[in-house]
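See structure below.
All protein chains of the complex are present and in place, except for one that has been dropped.
Moving on, here comes subunit A:
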Amino acid sequence: MMKGLKKWRLFSLLAVLTVFLAGCGQEELSTLLPAGQVGKDQFNLLLLSSGIMLLVIIVVVTIYLVALVRFRRSKLGEDHIPEQVEGSHKLELVWTIIPILLILLLAVPTVYYTYKLGDVAAMGAVDEDGNAENLVVDVTAKLYWWEFEYPDLGIVTAQELVVPMDEKVYFNLLAADVKHSFWIPAVGGKLDTNVENVNKFYLVFEKDSQDLKDGVFYGKCAELCGPSHALMDFKVKTMPRPEFDQWVTAMQNTAENQVVANQDGQEVFQQSCIGCHATSGVGESGAQGPNLATFGDRNRVAGFLDHTDEKLVEWIRDTQEHKPGNKMPSFDKNQISDAEMDALVEYLMGLSVE
């Protein structure tokens, strides 16, 4: 019976292991494939701590198995009375001191990285002309979407963060309603967006998102924030600095020259949507609804639906069905007719800066 069980356990263990080793997850959202200095630092800490912990597990399991095999009553006989050992100071010292050393081994890099990753002193630095030396993004988390303002560049966008590669990008994080948490798993650890104070940290993006499956990194809300917490995704586009500068210029131009793919659609938009949504990328955070200046360039509708005309119509027709608890009203056919909707969709999909 026991033998059979052991074999079976071994088999299931192997099966499970195969699954684990099958992959490190997907590039666009796995912490095991870090795409930036912060994520790499954290991954190194993961490797170090896993190594130490694996050592502990191996020692414990070895003693455990040997004891289990050697000291069975079935071997020793029913009447065997073991010696009633009280303890051993020597052994107890050993398993107190060695763990302390192991902990120290982990504690030193932990403290080092805590300070390293928490260092935002350079955030407000300016050069001789008074221009900011580093890119700063103000993130505002709202039910259930993300607003990204670039205060030094005078532009604002939503749902898709666009950042340059290979430099520190500093973030100011705040929530507008309830607490959320800002997390780009592949790039680095999360930081909460609190309601009452601004949190600051930095990330470094070292991989071009163009090479990824969807052309974007995945961002997540990591703090329970209501029914649609699971759907509060955002995306991150990374690009070399020159491309980013072009994108910024294009964004700054959306105030005057906007692409209007469908004139009727624009009219519908101005009647029904403009109260909450802006189509100009110039501005500040604090909007009712996501800024739509780059809507056509986006990867998803509402942060998680496929970026197709059909999904966009479905979304506008019934927002609560798709993202329960969100703040956008639904528009039925009396408010926006099918013909108007087609025009609106064409207009929205045409909003592009790339």
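Before moving on, here are some points about what is shown:
What we mean here is this: contacts are C-beta pairs under 8 Å (C-beta built on N, C-alpha and C of every residue); 3 or more make two chains touch, one makes a residue touch a chain; residues count from 1.
By our rule, contacts and distances are computed from a predicted model.
The chain that is not shown carries the UniProt protein name "Cytochrome c oxidase subunit 1", picked from "Selenoprotein", "ABC transporter permease", "Ribose transport system substrate-binding protein" or "Cytochrome c oxidase subunit 1". Across A:146, A:170, A:183 or A:234, the single residue that touches the chain missing here is A:183.
Among the residues A:199, A:253, A:272 or A:352, only A:199 touches the chain that is left out of the figure. Residue positions on subunit A in contact with the hidden chain: 5, 9, 12, 16, 19-20, 23-26, 29-32, 39, 41-42, 45-46, 49-50, 53, 56-57, 60-61, 63-64, 67-68, 71-73, 76, 80-88, 91-92, 95-96, 99-100, 103, 106-107, 109-111, 113-119, 173, 175, 177-179, 181, 183, 185-186, 188-192, 194-197, 199-200, 218, 220-231, 233, 304, 324-325, in rising order.
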